[in-house]
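Heads up, one of the protein chains got dropped from this complex, but the rest are sitting where they should.
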Amino acid sequence: MVVAIATDVDLVRARAEGRAQAVALGFTRTDATLIATAISEIARNIIVHAGQGRIAIRGLQEPERHGLVVVAEDDGPGIRDVEAALQDGRSGRGGFGLGLPGARRLMDEFEVVSAQDAGTTVTMTKWRVRTRLELLHARRSPGG
Amino acid sequence: MDRPADAPVLVRRPSGGDASLLRELVAYLRDSRTELREEWVRRITEAHLLSVMTPDEIFSEVTAVYDNYVDALETGSVETLQAYARDLSERIIPRGVETHEVLGIVLLLRDVLARSLFVRYQSDADMLNRILDAYEPAANRIAVTVGVSFVEERERVIRVQEEAIRELSTPVLQVRERLLILPIIGSLDSARARQLTEQLLGAIKANRARVVVIDITGVATIDLTVANHLVQTVEASRLMGASAIITGMSSRIAHTLTDLGVDLSMMRTVGDLQGGLEEAERLLGYQADRSDAGRSASGD
Partner (left out) sequence: MSVAILQHGDYLIASIQADLTDGQVLELRDTLADRLGVHRIRGIIIDVTAMDVIDSFVARSLRSLAITTRLRGAETVIVGIQPDVAIALVQFSLNLEPLHTALDLDEGQALLDRWTTGAGRGAG
């Protein structure tokens, strides 16, 4: 599922989509909220710094755990110093200050690939360890 | 479950007369109910199955299963038997009856009935074959149904118990209106600390709590991750409108937290639980009749 990001209305749609997928993957309500909040931050980052872009949200199913991966891409000016952008308390104008480090804290894995004038791709993942009981049921009904 | 190599191979025939054969089979099993049931009980006792139940109990359950079993053979529908098996499982699981015992008694019944069929039709090999052709698939299906019902019921019980244990390990107690206590006992890891935070916040909402006392007397050690969780729990409680008081912090933990650079100034700490409760009462009364706007304003 890909959500095109260009206005603040898209941002609302992106977080609703993230929450729905998280719930479908069996994440708790709290985790779904953390995911939706992180999506909100990186979607706003796209609007503020690149004007437009897209966010892809998909589930990952591994034997022992389920994951939700969010990939946010834009063709904007890029981030000159990714390390600095991920630092806490760097409240740059209108921007990176809380967005990226905040989203990073809400997720389990977080990666930023960016170069000047070459756009930015943020990939972030949250994992949910499957319980013993769930694994038992999955074994009994393959594909479950 | 392969047949031994030297056993005679039974010839399976297309089952044309299945219905009439089943009727005959069912009639026979009903006629011989008393003897077959007794034989089954004898075999169960001999195999030391269902040892937690009294002979009377075994007899009455066995009777019900036998009748349901024959009904299922007759109608081809396992629903009634399934419902009974679930109900039976619900009663015997808390008493410690194990999966192998339940599978054991169902297979014993299958053996007892098959043996009696051998005896009855031993003079007519052809008839015996046809009767077994009708009996075996039905009997296997019944055995699987009972076994699966038991295992599913067991899983359900385990799930309920796990839930209960999770709640017991972090009980949130309401002491009086608007006041909650969360006593934390044992070791805290990140997952438990997280779960505890969610439980506490849920309880604040459900009980409309204004003050929560988090007692960590029973916590031996703490690491940075858990310490941060604790700070976050206090802050999250505040966001929901409840003040948090930490009690029972050992000097060792206090030192650890300071060494780790955890900011304790945000936390209201009181030596022991009793003191914490007094402080909570004071806070509840205090909030009711005095302004603290000046105080919170000074925190900027």
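Going by the order they are written in, the chains are A and B; count residues from 1 in each one.
Quick note on the criterion: a contact is a pair of C-beta atoms (placed from the backbone, for glycine too) under 8 Å apart; a residue touches a chain by one contact, two chains touch by 3 or more.
A quick note: this is a predicted structure, and the numbers were derived from the prediction, not measured.
In the complete assembly, the contact with the undisplayed chain comes from B:A242, out of B:V41, B:A242, B:L257 or B:L277. Interface note for the absent chain: among B:R208, B:H255 or B:R282, the touching residue is B:R208. Screening A:R19, A:R54 or A:K126 against the full complex identifies A:R19 as the residue touching the chain left out. Not every partner is drawn; the one left out touches chain A at residues 8-9, 11-12, 15-16, 19, 29-30, 32-34, 36-37, 40-41, 44, 88, 97-99, 102, 105-106. Those residues of chain B that touch the chain absent from the view are 197-198, 201-202, 204-205, 208-210, 232, 235-242, 287-288, 290-294, 296-297, 299-300.
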